[in-house]
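Quick one: the structure is below, and I'll ask about it shortly.
A single protein chain has been removed from this complex, and every other one stays in its place.
By letter and in written order, the chains are A and B; residue numbering begins at 1 in each of them.
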Amino acid sequence: MRSVKYALIVAGFVFAASLGILAPTYYVSLLTFMLLYGILALSYDIMGGLTGYMNLGHIIFYGIGAYVFALTVNSFHNVVGSSYLPSILFPAFVMSMITTGLVALLLSYPLFRLRGFYFAVASLGLISFTNLLFSSPELAPITGGFSGITLISSVAKLTSPQLSYYLALGFFIITGTVHFLLRRSRVGLNLKCIKEDEEISETSGINTFRNKQIALVFSAMLAGIAGGCYMWFQTYTNPRFVFSVEFAFLPITIALLGGSGTFIGPLIGAIIFTIVYQLLVVNLPSLTKLILGLVLIGVGMGASRGLMEIYSLILRRRDNTS
Amino acid sequence: MRKSGVSNTVTTILAVVLLLIGLAGGYLISSTVSMSPTVVTKTAFVTVGGTVTERITITTAVAQPTGPPLKIGMTISKDGLFAPLTSGYEAFNREWLNWVNNVRKGVYIRELGVRVPVEIIMYDDRSQPDLAIQLYTKLATEDKVHILVSPYSADIGIQLIPTVAERFRVPMIMAEASTKDMWNKGYKYAVTSMVPYWEDNENGWAATYFDMLAKTKWAKTIAFVGWDITWAIDTYNSGKSLARKAGLQIVYDQLLAPGTTDFSGVIRELRTVNPDVVYLAMFGPVNALFIKQAAEAGFKPKEFHVIEYGAGFVKSLGPLAEGVTSDIFWTPSFKYYQSNLLNELMTKAGLSWVDWQWTELRMIIFQMIVSAVEDAGKLDREAINDALHRLQIMTVSGPLIIGPQGYGNIGLVTIQIQNGRIQTVWPQHLANATYIHP
Partner (left out) sequence: MFNPILVVESVIDGLVLGGIYTLISLGLSLIYGVAGVLNISHGDMVMLAGLLTFFITNAIGQQSMGITIASSGIILLFLIVGILLYYGLIKPLTKRTKQELLIGAILVTIGLSFIVQDLAATAFGTLPRSIYIGFEPIKVGELVVPFFRLVTFIIIVITANFLWFFLKKTFTGMAMRAVTNNREMALSLGIPIHGTSAVTFGVGAVLAALGGILYLANGFPITPFIGLSLTVKALTVIVIGGTGKLIGTVIGGVVLGIAETLTGTVISFYWAPAISILLLLIVLMIKPKGILGE
């Protein structure tokens, strides 16, 4: 059983890798978005699923990652030499990761004084705050203010859908691995206890703050890298797009859709969401949201553990009958 | 677990059914071909940047194609925020194309010695900036258009110039989207017909308005309220400067965060200040909202001046709209070159000028394209770009000369709502009614 599972995973990756070359360009773009959403959902899940803390403000890290990526590229591209791509991309991604990690570190001190409902609302409030911050005319010389930020054209013209796709795929694999390893690690075990009952965990000697902080920082760095990837892919963004309360619910929805707490769950959620959304939009562009809403209600009512629950139920039935 | 067994099955079946419907529809690229007698519109669905959207190609059903078509590319918004502002352009484009191909018989290309038909490719950007950029990239790279026309929003436009026009070397004509920062960066592939309206001289957005105030001498004090967003802020700043030059005293000056819709505080302060004129620099429907809220709070200055009326202004304000002034590039009473044609095309497209006040910009763009291409003599982007940059033609709004920086000289006239109708009131040689003021 186990070797079948691993073989499937490997086959999956080979398939995904080949898609980058074989699929028509539009589909590669589509898949890149799907992977980015998947990374967002997975990194969200490190807090939401493993720790039980609904970080509704998760996309802040995505947006910051995107901005920092652009700023790094724009500032240093002539220092490092525009034509050699890795020398531009690598430091930019690293900067995105470091910055979001630091932000998460700093935020953990005030944020973790809150629990549950309050934590969720506070993190949601942070989105609006960040939006205002990045849109403000005072910071506009750096962030571009209301109009947003662009990658400098000498670098932007080097981007390609294929490159973005492979970067996204790579980061997705990394994110999935981190999620998987974290869950199995000592920290993951602690987080599970915290999720069950925080007071008892505290009294049994687990340093809840430190563990939660680790989770948040990982969660943030992964989202930050995804943000950098997004910036590379699109070469442009603005605060209303990445720091919007509506967009904030997307990773959570996807994670819940597929199944929170596992690493396959958010991936499935991302795939299903992207496919359903795209294909629905073809037929009923003006009623897409409506149908999406119906699907969400369906999943919410049918299986609160997401589609993963259905999958495991099917497995269980199969085991029973075999 | 057993209890939710039934609903799990139902959910699975529901999800599968939905997926099947989606798949079935998805693999059918729906191609609807609608025929008006002489224009063919082909709609297809394409996936760009993670979203599926609509692609509309308008061509003429020409019996024998005479040569490769001149391709014009643009996006309009059929969905979302900009839909009420641009969705009508689809019909307008169709009417113009009908005219240019079937009446004018195409555009003459010297190098080929024939008149070629024009083809317009439009994508629906659904008011999403990300998607718009992807679509313009597609127009430049895959659809290989010869000329691009900007979307409505200057916010998107300003990003498009470096990421598409300059990068792929495609001439782009900025339509409504124009702002100072587009023209001071040395871009080579962008042009616009509009004056640099952010300047505080005769090019200014409300230049004729302040000229009118100076000449009629009735107003002493003025208040400025606006959103800090491209275009609005340009008109705000130039307006203040022009007001001072016209001898008015600025008694109130309040910039608001874009998106603000609660003006009760501002209106409260304005009441104590009591200006003669209130200059509103925001989008049409928001200006209307301000006027409504002011009335509700019992504040009515002697005159409101708005930088645009927007769609449905008169309808939503009713009697409150009386006397409100604004600025525009063209009115139906103009008699310049092809104004009659513009009137006719708008009527055929079912667009009322009262609600679609920037259509003349699109008409001017078409006039520019035809002249530039014929001047260039070939269907080549560089040649067309050069021709655009040295353009000197007559448009529906008067003579147009494109300057070295890429912008033109089409300025604005002052309009006023009188008895529910929009009248041109200044400058006097173009006016069709007299300015009403206290």
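By definition in this document, a contact is a pair of C-beta atoms (placed from the backbone, for glycine too) under 8 Å apart; a residue touches a chain by one contact, two chains touch by 3 or more.
Here the structure is a predicted model, which is why all the values come from computation and not from measurement.
> Among the chains present, which touch the one that was left out?
A, B
> Specify the residue from the set B:Asn102, B:Ser241, B:Thr260 or B:Gln405 that touches the hidden chain.
Considering the complete complex, B:Thr260 is the one touching the chain left out.
> Out of A:Val94, A:Leu114 or A:Ala140, which touches the unshown chain?
Touches the omitted chain: A:Leu114.
> Could you tell which one of A:Asn74, A:Ser87, A:Ser128 or A:Thr208 touches the chain left off the display?
Touching the chain that is not displayed is residue A:Ser128.
> For chain B, which residues lie in contact with the unshown chain of the complex?
Counting over the whole complex, chain B touches the hidden chain at residues 3-4, 7, 80-81, 83-84, 228, 254-257, 259-262, 264-266, 268-269, 271-272, 285-286, 289, 292-293, 295-298, 311-312, 316-317, 320.
> Could you list which residues of chain A touch the chain missing from the display?
Residues of chain A in touch with the missing chain: 52, 110, 113-114, 117-118, 121-122, 124-126, 128-129, 132, 245-246, 249, 252-253, 256-257, 260, 286-290, 292-301, 304-305.
Going forward, only the chains that are shown with their structure count from here on.
> From the mean C-alpha coordinate of chain A to that of chain B, what's the distance rounded to whole Å?
36
> Which bits of chain B are touching chain A when the two form their complex?
1, 4-5, 7-8, 10-12, 14-15, 18-19, 21-23, 25-26, 30, 45-54, 79, 129-130, 133-134, 155, 158-159, 162-163, 166-167, 228-230, 257-258
> Spell out the part of chain A that touches chain B in their complex, as residue ranges.
Of all residues in chain A, those touching chain B are 26-27, 29-30, 32-34, 132, 135, 137, 146-148, 150, 153, 156-157, 234-238, 241, 272, 274-276, 278-283, 285-286, 291, 295, 298-299, 301-303, 307, 309-310, 313.
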